[in-house]
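Data block below; observations after.
All protein chains but one are shown in place.
Note that the chains are named A and B in the order they appear, and that numbering of residues resets to 1 at the start of each chain.
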Amino acid sequence: MAERTYPFNTWYAVAWDYEIAEGRLLPRRICNKPLVFYRKKDGTAVAMDDACWHRLAPLSKGKVVNDNVVCPYHGLVFEPGGRCVHMPSQETINPSACVRTYPLVDRHRLCWVWMGDPALADPNLIPDLHWNDDPEWAGDGTTLHLKANYLLAVDNLMDLTHETFVHQGSIGNDAVAEAPFRTTHGPGTATVTRWILNQEPPAFWGEQLGKPGPVDRWQIIHFTAPSTIALDVGVAPAGTGAPEGDRSQGVNGYITFAITPETETTTHYFWAANRNFDIDNQSRTTIWREGVRKIFAQDEAILESQQQAIEANPDKTFYDLNIDAGGAWARRKVAEMIEAEQATMRRAV
Amino acid sequence: MAERTYPFNTWYAVAWDYEIAEGRLLPRRICNKPLVFYRKKDGTAVAMDDACWHRLAPLSKGKVVNDNVVCPYHGLVFEPGGRCVHMPSQETINPSACVRTYPLVDRHRLCWVWMGDPALADPNLIPDLHWNDDPEWAGDGTTLHLKANYLLAVDNLMDLTHETFVHQGSIGNDAVAEAPFRTTHGPGTATVTRWILNQEPPAFWGEQLGKPGPVDRWQIIHFTAPSTIALDVGVAPAGTGAPEGDRSQGVNGYITFAITPETETTTHYFWAANRNFDIDNQSRTTIWREGVRKIFAQDEAILESQQQAIEANPDKTFYDLNIDAGGAWARRKVAEMIEAEQATMRRAV
Partner (left out) sequence: MAERTYPFNTWYAVAWDYEIAEGRLLPRRICNKPLVFYRKKDGTAVAMDDACWHRLAPLSKGKVVNDNVVCPYHGLVFEPGGRCVHMPSQETINPSACVRTYPLVDRHRLCWVWMGDPALADPNLIPDLHWNDDPEWAGDGTTLHLKANYLLAVDNLMDLTHETFVHQGSIGNDAVAEAPFRTTHGPGTATVTRWILNQEPPAFWGEQLGKPGPVDRWQIIHFTAPSTIALDVGVAPAGTGAPEGDRSQGVNGYITFAITPETETTTHYFWAANRNFDIDNQSRTTIWREGVRKIFAQDEAILESQQQAIEANPDKTFYDLNIDAGGAWARRKVAEMIEAEQATMRRAV
């Protein structure tokens, strides 16, 4: 993993919207860069390098005064655009004194940063995770701090066969690994579709449907490069449609994932579990969130041990199975983004 | 310590026989390789790389089913020879899918692995530590996990002069450092013989002999490269033989050591303290084991601080004293093994 595995010219989720608050400085490392986040009085969120221009003291240990950041060490003041507007004991301010700031946008309950060329930072490129704040959907989520490269988390989600082995008893059973799936892809996207027909549902889904009998279960994985996933999952009574069960008679969830490299070997993993039924029932929201949290804790354990094994076996490489078709397309889309960036940088030289 | 300090074409003890059990996966790093061990229903012990062929997930977190290992992540199944016999969601198995396995043999209450060329793995090359399971001997031991290079432990055992300074009061006294010794060597072996004549025994040996008066004490160190030692120790009443005391009137122990590199700076150190008298007395077995354990804890402290000093003083080197004759032969035998291996590898290219 000596090479950089993540692109810069893309939007990364850095925090839940409520984590970035007015007057409070939040430090967080994104793509191996220490950043600091805060919100101005008008509600706009700001991202800047967490190192003072002068002597690199972390601005996140300073304070916010009138929407500006004051360095904790010598009191230099930076306005939200990163320009230094006050230096101690001198009236003339070095015109080059500034810290780098980054485009930061609130969208779908998350804050998204653009680490690359700011001229390319089009908010329309933020992936669609509208299920997080659509009034027709209810749900909640949280953040997993994963001690593994972010692409291992992408691999994990692009192939749900692992549910049979890692999540046996909750959402996994033998039927998942046995069902066929279909992989498609487009510019910067990949999709894996799996229908598991006419099977007894696993425990979690049986409870959600609340009806006895076999179900048709679907898992449709919508990936947007480099690391956003909207997972369309649900079950419907078997035989209510053709060739697959009728969604309108079933129960449906959208699990959203925004997966952000912290370093090459650690990851901020933001997820939310949303549903479009019984949406006013806060108790069900809690049951979903806590159920999913337990499932992801199992993934966390396997992914962290996989990361450790990668480091302990530098002579070994990955091989692909048929089930890796989706993950392979996801990694190819990411590689294309990184290559495109590097080509641009070479032209700029 | 940038170069590898251990050979591969040799048998290393990896575990006590009872540690490797049927249906249980034991992870352990040997020669810087993560391995996993288990026992088949027929009692045969198996060693394989602890990383799945597919994505390197540690097999040791999976399970054993019908003598096969099932990967915890995607359920790939490997038979005891390392060949993959099941892949999820596909019927055709990639014929190259396998994990490396290693010859593993039970001998003298330990399990021994061969990390190098399996064609050379002759069980007759396993060093003789029969005192560990010979019915004429009784004893017990355990494992020390040492945070030091394995050759520092070999040095330590090849020169028992250190008993005077490190183990004063239990087995060490001034007489040890003052007594002359003799060093001999053969192919892959070295021996150091020391008789300490007509001296008051140190506390431990006085208690074992149970007779007052001066003793002739012996320490005969049998080294087999790279890191097995059988230490023949005992005392006999002085003057019962010539030129040395009569062993048959004394008490005798064989302390066995199988010292295995975990990494370049950590070591699995398996030892057992055996004796050929009062062998049905379990209480004496316990006294020996606990007495020796305390003595080795003193060695552990000095060896770990020596390892730290080596790392903290990269500009310094070792110098030899006369007492290092045995250790110097031991290191030369190890160096010859490594050179022979490297010559073979060059010819193979």
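Here is the rule we go by: a residue touches a chain if its C-beta (ideal position, glycine included) is under 8 Å from a C-beta of that chain, and two chains touch if they have at least 3 such contacts.
Since the structure is predicted, the reported quantities are computational estimates derived from the model, not experimental observations.
The hidden chain makes contact, of the residues A:56, A:85, A:297 or A:345, with A:56. Only one of the listed residues, B:128, B:178 or B:246, touches the absent chain: B:178. Listed by residue number, the positions of chain A touching the unshown chain are 29, 33-34, 49-51, 53-58, 61, 70-76, 87-90, 94, 97. Listed by residue number, the positions of chain B touching the unshown chain are 155, 159, 161-162, 164-166, 177-181, 301-302, 305-306, 308-310, 312-313, 316, 318-323.
Here is the rule we use: only the chains that are shown with their structure count from here on.
For the pair chain A and chain B, the distance between mean C-alpha positions equals 48 Å.
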